[in-house]
Structure formats: C-alpha cells, structure tokens
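Only one protein chain is missing; all other protein chains are in place.
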Amino acid sequence: MTVARGVLERAAVAASIETVESLGAVCRVSSSDARKALVALRDSDLAVGFLVDLFGIDTGEAVDIVYHLRSFARDEELVVKVEHGYGSTLESVWDIFPAALMPERETAELFGLELAGHPNPKRLLTTDGCPPYLRKSLVVRSAEEVRDRASQHVDATSLDRTAGSLAGGFAEPGVAEPGASLDATPIPAPKPLPVPRGLKRAPSGVDIENSDRLVLNMGPQHPSTHGVLRLILELDGEEIVSGEAVIGYLHRGIEKLAESRRYSAVGTLLDRGDYVSGIHAELAFALATEKIAGIEVPRRANYLRCLLGELNRIASHITWYGPMGLDSGAMGPFLYTFRDRETILDILEDITGQRMMFNYVRPGGVVNDITTTAEAKIRAFLDEFAVHVDENDELLMGNEIFQARTQGIGVFDRETALGFGLTGACLRGSGVDWDIRRDRPYAAYDELEFDVPVAEEGDVYARCAVRLEEMRQSARMIRQCIEGLPEGEHTAKVAKVLRPPAGEAYGAVESPRGELGVHLVSDGTDSPYRMRYRPPALYALQAGEAMLPGLLIADAVVLMGSMDLILGEVDR
Amino acid sequence: MNAWLIAVLRFLAALGLMLFNGVVMIYMLRKVLARLHVRLGPMDNGPHGMFQTVFDVLKLLTKEDVTPRAVDKALFFLAPVIVFVPSLMAYMVLPFSRTWVILDVPYGLLFYFAVMSVVPLGILAAGWASNNKWSFIGAMRIVGQQVTYEVPMLLAALPVVMMAGSMSLSDIVRAQSGTFLWILPRWFAFNVPALVLFFIAGLIESGQTPFDLAEAESELVAGFSTEYSAMKFGLLYLAEFSNVFLFSALTVTLFFGGWQVPWVSADHVQWVAPIVFMVKTYIGIFFIFAIRGTLPRIRVDQMLATGWKVLLPAALAWVMVTGFVIKVGQALVGPR
Amino acid sequence: MALDKLTGEHSAIFIRSEQLFDVARRKSLWYMAFGIACCAIEGLMHASGPKFDFDRMGVFFRASPRQADVMIVAGTVNWKMASTVRRLYDEMPEPKWVVAMGACACSGGPFREYPNVVMGVDKVVPVDVYIPGCPPRPESVQYGFITLMDKIKAQTGERLAAARHDGR
Partner (left out) sequence: MPYDRIILLVFVVLGAAFVVVTLTTSWLLSPKKPSAEKAETYECGVEPVGPPWVQFRAGYYVYALLFVIFDIETVFLYPWALVYGARGWFIFAEMIVFVVILVAGLAYAWKEGALSWR
C-alpha cells in the first residue's frame, strides 16, 4: 500500500489509497490521471503487469471504472478506481494493458460511456439502440411489465436482418495511435504484442466487389465455434489476413439480473454463465459473499466444495477435449470421453440433484451432504477414469496428425499470455506457473496435495497437454477428498435471507477455464448491489482473436478449440 | 441379342449395384462408426435399424429442393450429373467374376483412372456454382486433393501393371491366381509398399478421413454440398459412397486377387466369384470406415506436402525397386 | 408444379402418398447442429453421445440447414441472435420443424426479465414442440422427438379432416 502511494506520488498523481481487507489496496484517482497512474504502476518496482479485470460500478451518481491489477512479482492485488460521469469519455488503456480490449468495449457499452483511443470501439455485446443495461436507472422490470412484453407479438419480417451483420455498424476501424489525442506522455510498451485491430480493411460497397479477398463469417451457427461465437475472417486464399471475433449472441444479463436476486439465488444465474462448470462459478460467488458477511465455512463443506469442483473440472475438460477432437476431425475422442462425462454427471446428480445446473454451493457451505451411493460411484469412477484418461491421451495427443496440426500453432509466449490476461491452462501452457488453487488457496486446497502442470511451448498442443494432465491431478485430488473427508456439518448456520453488511470483496477460483472471479459489492440489502463476473473465456477469446492473422482456416478452428471457450461465460 | 439391349441391361445392373451399395454403405457407416464409438447406431427402424437408409432416401426424395437465388443455376443442376455419371461409369471395368465384366477392355485400369478424375471436376462445379463461401473453399480444396493423389496413385499402381503385364483388370486378377512360396496366394498385396502407397492415395481420392478436406464438417460446415438440399444432396452423397466402394473394389482387384478365392482354382469359383469379390470389397470398406472413425483430419498444406514429398518420391523409388526385383527374379527362375 | 397442385390438396392420392412419406420423414429426422447455450450440451452433445445416442431413432445431425429437418433451439435467444435464428429457419427446406428446448427457448427462462432476451423463441419462429426443463435431460429431448414424430403422424388425420370439411 505504501509502495503504491510512493509510486503514485512520484508520478504526480493525486490519489486516495485505502486498504480493503477482502480486496487489497484500493486507489482512487481522477479520470484525467488514470492512464498516467496505470503506466506508473506498471513500470514501477511494483511491476503490476497483469490486468485481472476491468469493469464498472454504477454508484448512483457516476460510474466507477475499476481496474483490478495484480503483481505477480510481489504477489499483490491492487484495485484502481476511476470515477466517470454518465456519458463521459472512457480513455482506453489497451496500449498499457492489452487485456483491456474487450472488457473496455463491454463496459463502455453497458454503462453508456464513450470509448476513446480504442482500435475497435464498436459495441461488443448488444446491438445498436440498446440502452446501457448496467446503469442503476434501468430497473429490471417487474413481473407485470414482463408479462406485457411476453404477450407482445413480434412480426418475423420486422426483425432487423442486417443486425450484427458486417454491413450494419462496421465502422472504419482506423489504427488508433496509442493515446495520441488523449495524453501527450509517450508510453513505452514493454514488448510489442500482436494487437488485434479488427478487420484491417473496412469491407464496404465497391471495395469488396473488386477484391480478391474473401470475407467469411464463421458462426454464429457453425459446427466448431462451440456455441454462438462468430468470427469474421478476411481470407487471402485459405490464409487469414485479419480476423475479428463478434460476440454477444448469448448476452442475457447475468450481471444485471444478479442485482435483483437474493444471495442464495444468484447461483442459479451463475450456473448458466459457465454452464459446464457451474460449481466453480457458484463457489467464486460464495467466497466473495462469505468474505463480506464474515461467514466461517465448516471444514467438511470445504472438502465437499473441492470434491465437487474437481469432479466438475473433469467433466468440463471433457467437453473441451471431445470437441477439440471434433475440431481437428477426429470423432472418436468425443464419444469416448462422453462416456466418462455421463458417469460424472450421474455422480453429480446423485449429490446435487441436477446434471448441469447445480446451485449446490451456497454462501456458508453446500446444500446437501454427500450420499453413500455417490461415494461408491466416485471410487468406481476413479478406477475407470485412470485407464480412460491414458487411453484418451494416446488416442488424440499421441496421434501424429493431431500433433502436426497443433504443434507450433497459435503460440503465446509468456509476455503475450500475461498481456492479454490469459489465465488457467492457457497461461500455464505458456510457461507461467500460476494456479489460484495453490497460490491463493481457497476451500480445502491448502490441505490437498497436487501438482500444477506447466508447459513451455505456448502452442495449441501445450495447452492440450496441460489440460490432460490437469484431469489426472483432479482425479488425484478427488481421491484425497474422498479419503480425508472430515466429519461435521456441511453448512454453516446462515440466515435464510442473507443480508451481508455493505462492503466489497473479490472471490476467485481456478475454474477449468482459468481465473473465475466474482467481484461483489453489497449495500446491506438482501441482493447484491453489483456483481461482476470475471469471465476467463472472454480474455482467452481476445487473445485467440489476436492470434488469427497468418493462420489457415483449419488452424483457426483448432486454435479457438484450444482456448476452451464457453460462450455463456463470454457473453454472460 | 441386340447389343443395345445388352448395354441397357448392364447399365441397369450397374445402377442397381450402385444404389444398393449406397444404401448398404451408409447404413454400414453409421453402424460401424457407432460400434467404434461405444454406441449402437440405428436400431429402431427395421431390425437393427436396417431400413434406416431407405427412410432417409425416401425422405430426401420428398424434401423441398431449394435453389438459392445466387447460384449459377445451370451448373448447380449439372454438378450432380457430373459427379454421378463418372462414378457409375467406373463400375464398367470392374471384374466381378471371370465373365461378369461390363466392359472388358485391355486399357481397363487407365479407363478407371480417366473416368474417376472427372469426379473432382463435378465437385468443383458444385462448390463453385453454389455461390457460397464454404462451398467455394471446399471446391478449391478438391482441386488440391486431385493434384495430390493422382500422380502417386498412378505410380503406385505401376508395379501391379509390371507384374501382371497388362492393364486389363481381368488380366490383373488372373495374374494373381495360384500360390507362391508353397502356401501364400499370389496376391500383389505382398508388394506391401505399393499397396500402402496406393491405399493412402486412394483415401485422398475418395476424400475419406484423414483427407476429407472438401467436406471437412468441423471447418467448412458441409463443404461443397453446403447449399445442396433434398435429392441433389442425396445424389452427391450417394456418389461419394460409390467412390469409396470403387476405390475399395479397385484395391481388391489390383492387390487382393479380385474375385478369386485363394488356393482354389478359378474353375471352381464361378458362381461364388461375385460374392467373394463383394465380401473382399466390403472388408476394405470396413477398414476405410474404421479409419474415418479414428483419425483427425490433416491440414490442406500438409496433405499436399505428404503427397509430393512423401508419396511421390516413395512411389518412384518403389517402381524402380519392383522393376529390379522382377528382373532379378526373371534371371533366377526364368520368365514366367 | 407438385403433386398437390396436380391432384388438389384434398385428393386421396395426395393425402395417402403424404402419409407414406410422413413415415419416412418421422423416421429420419435430421437436426441442425446449432447449439446456442447450455441446453446444447445436453440436447445435442449428450444426445449424440454413447448413453443416449439419438442415432438409434434415425435422429442425426447435419451442419447445414439445407439438409436439416428439425431445428433444435437449444438455449436463450436474445435480440442479437433472433435474426440469425429466423434466417436459419427460413433457409431450411420444407417440411421443417422447430423444437424449443429448455425454459429459455420456451419462455425466456430465468433470463426473461432482461430486456435483451427474447421471451420464448416462438416470437421469432413457429415452434412445434416445447421441451420444458433447465436444461431438459436428454431423455426429455428424446421424448420431445417422439412427440414430434407423433405430430408428424397425426398430419394425415388433419389432412383427411380438412378434406372432409371442405367437401361438405
């Protein structure tokens, strides 16, 4: 904290710094000083090189833009808050932290701010004409009003057929010079990163008719975009010249709706955000809530959280591994692994009562205790899985064609990976040894023994290898959880309607896709004031997008497959 | 009998066989893939789902045929013809038994290659005419496929021609009668490198995994047939399966003694010969489908590199080695 | 000119031939590989997986809408997505059906209050079968398909009734 103060004073930035226990040091700077402060923090001996998240909070009078930063060197968290008036201009910081590219667009759009200095300042999640949804002035409608909307008849022909197409809303991207018009201070970038500038050429009118470039839409309906991701690729032959990811086809307001749900019901929404690893999203929210409310979680509940989390991690990695095989053209891995996934879902159903949307981890503990049948099933599964995972390893990873397809494709070196805010297996595949389970232990992970697999190459194959090894480690942890499950209550005594005191907290877990964080602001009522969901897949997507140029179509497919995108989480 | 009548009857036989193959192979593909993938495959429609393909065909026949506005209409209709007819014509030279050959000509092998090299043209036409970007990329890939497979395939078949001394497929089958080394059937399959090279080139030719680049479901949606619906799609699909059958049949003819039963004189297999041929062919098809269910897809530049930097030099070298071995053999035991 | 134009929509020959074709249609329902959200995991991936294996019933996926009979709307449709859903539906050849899978596709589900979410995909495309659940289990989807098959089977009766009604 004192270091940060010194750094900011040296940079002549007026800042008020306080320490919030569940958050770290919180600096508040004025909007004109924001860029200067961020550069100073990045380049100082604090070495805050990693932008964890960027989002906004509507305080009722203005919008607070929150830059959540992390210093790996000092293992510290730092939160910079900048106040912006409604409708004011948000200066882009993508040249300081490339990870800000997409979150900035999203924040500007959902809070109704102007985005300046951004290479691609288009709307990210919604179509033109949508109001800034996350403003507090926009109240989620009551049931009656909703009923009116439900009875509305929509004429199919009135649908804007060009909505989201290239023709509508494709602005001349123009190469934004970093901070040229905003701030005279030149910013030395630590290392030139591949910067996604959207499509290089604005395809409009005459230009595209006489071009030898193909502009190809991949998605939203495409067999290998895993949901509704849309990539617009500009192709020269089969080679990608430039590419842009268009998202928002599944934007359904999880963050907004959470503000109208009770604490115990937010999990319902979070499950559907990251829909293949619901336990992790619930857990992140529960951790944040417990930090604010000061709830002590029983040891047994922590073990159950780990147990279910790791089971869920295997299930989630399977939905990555199988489609990864499909993306590269192999059908076998998909069907073989889904055999295991069925078993896991059976176990999860046994314990939680649902196959996918558990709402099992709640603030204070978990909902149900483990059943005896589930315990037997887990033991049987672990024996079976140990064989299957080796089989799968040989089947796909050992295949020469797969190796030729994936090695050396989409390489992120350390700096690029950190710069784009990659977390989880993508980051570990690039040689950064960082795992929240080990480095910021939560639940019972400090009592469990496991290795964190790391690969140096940073290519598609490395990410695959890391994930496969993670499955083995998960199996190992599950066995430890089952063997060492402590006796006791499975939940703490928590009020039926939880009203945590006003406060702010950040709960992060290592989800299968990376750091899944929930930044929670409470105002003392029975529902959160603001819940920010840090989507690791969004950061993975923008990193993947930056890697597209120079690849072939087939490479783009495996690259996006290796990022393990879950569009529910990307769009929220 | 009138030559025209015979020709028409034989055409009908070939057509019937092609349709039969299509129906059986699509069912077989779904069943084989399902069994490989710990599933059951079609079960409900007919005993073990046997009539599944019949229902599929009937449904495609009664489905609306959409012609998108932007297509090149003439070529869009013509493309299924260009794909279908050569595939049907290739059946002409296949020897199903000693006498069951529709067109027994001394240049049978070349005829087959010539006719089958028209098929990619039809697929190119289909993809181009669709005026759809996915189809178009698929169509361009099929040209790359042809550039890759044709030379290695011709060269890989060359040792067979050298050993048999004939390009007539019937003669090649006849040359594989009897045994050598006391026990082994005199199949050219024992020329293993030639077989392997031929098989890989053939996988590229028939567009099967790992070389299913023109269709490439996970990359190009449905490849060249993306815009095709109803029976036009059905015919393209049928021709694709027919090509797999033809390739397997040619492999059997060139390398596995065609309709002959090992260790049995050709005189004794007159009536079972077509059955033997079909059984052998379907075993080959099973292998192709098993590969289809297992391997990932190769990338298009890697396919070309494989064809030109591996298959072609290897095939050239093997032609020389075979030539040398034949000459040495002739020097040792005298001409055959 | 198709058969119904030649013989009239209420002719016995048209109705009976359609009855025969409906057998094929309901035994070979190819769905479009089009997963939107969570339901896609259950309704498309697990459904084609080893345990449920819809291929048994002849239910199979095709990636292109031109070759598909059924569109499973598996997930929340928002206004950005709506035009795409409609466009894909339009591009499917006749006869075609739509299965709204899950609470979101049926009504907007847990997200119905959010203004960006379409409250039920039936606002955008005509829906034949609704499958409740969040997400529905693959068994439910299977039952949905069986319901759809019954619906196709019942078409003949509807046609006959219409013919009787008009004949009167």
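Going by the order they are written in, the chains are A, B and C; count residues from 1 in each one.
Operating definition for what follows: a residue touches a chain if its C-beta (ideal position, glycine included) is under 8 Å from a C-beta of that chain, and two chains touch if they have at least 3 such contacts.
If you're wondering where the values come from, they're calculated on a predicted model, not measured in any experiment.
Undergrad: Of the chains that are displayed, which are in contact with the missing one across the whole complex?
TA: A, B, C
Undergrad: Of B:Leu103, B:Val264 or B:Val279, which residue touches the hidden chain?
TA: Considering the complete complex, B:Leu103 is the one touching the chain left out.
Undergrad: Out of B:Arg30, B:Arg98 or B:Lys232, which is the one that touches the chain we can't see?
TA: B:Lys232
Undergrad: In terms of residues, what is the contact footprint of the unshown chain on subunit C?
TA: On the side of subunit C, residues 1-4, 17, 21, 64-66, 84-88, 90-91, 93-95 touch the unshown chain.
Undergrad: What does the interface between subunit B and the hidden chain look like in terms of residue numbers?
TA: Missing-chain contacts on subunit B: residues 3-4, 6-8, 10-11, 14-15, 60-70, 77, 80-81, 84-85, 88-89, 92, 102-103, 105, 110, 128, 131-136, 140, 143-144, 147-148, 150-151, 154-155, 158, 161-163, 165-167, 221, 226-227, 230-232, 235, 300-301, 304-305, 308-309, 312-313, 316, 319-320, 323-324, 326-327, 330, 335-336.
Undergrad: Extract the touching residues of subunit A with respect to the undisplayed chain.
TA: Spelled out for subunit A, the touching residues are 161-162, 164-167, 203, 208-209, 211-222, 230, 236-239.
The criterion applied here is as follows: only the chains that are shown with their structure count from here on.
Undergrad: Select the chain at the greatest separation from subunit A, using centres from the mean of Cα atoms.
TA: B
Undergrad: Report the inter-chain centroid distance for subunit A and subunit C in whole angstrom, where each centroid is the mean of the CA atoms.
TA: Result: the chain centres lie 33 Å from each other.
Undergrad: Please compute the C-alpha centroid of subunit A, do the same for subunit B, then give the distance between them in whole Å.
TA: 48
Undergrad: Which residues does subunit B have that touch at least 2 chains other than itself?
TA: Residues 37-39, 217, 221 of subunit B touch two or more partner chains.
Undergrad: Hunt down the residues of subunit C that sit against at least two other chains at once, touch-wise.
TA: Residues 49-50, 63.
Undergrad: Spell out the residues on subunit C that touch subunit B in their complex, using ranges where they run on.
TA: Touching subunit B: residues 21, 23-25, 27-28, 49-50, 53, 55-58, 60, 62-64, 66-67, 69, 91, 93-95 of subunit C.
Undergrad: Considering only the defined contacts, which subunit A positions touch subunit B in the complex?
TA: Listed in rising order, the residues of subunit A that touch subunit B are 214, 216-217, 222-224, 238, 325-332, 335-336, 339, 396, 399, 401-402, 404-405, 552-555, 557.
Undergrad: Applying the document's contact rule, which stretches of subunit C touch subunit A when the two form their complex?
TA: 32-38, 40-42, 45-46, 49-51, 63, 65, 75-76, 78-84, 86-88, 104, 107-108, 110-120, 123-125, 134-135, 137
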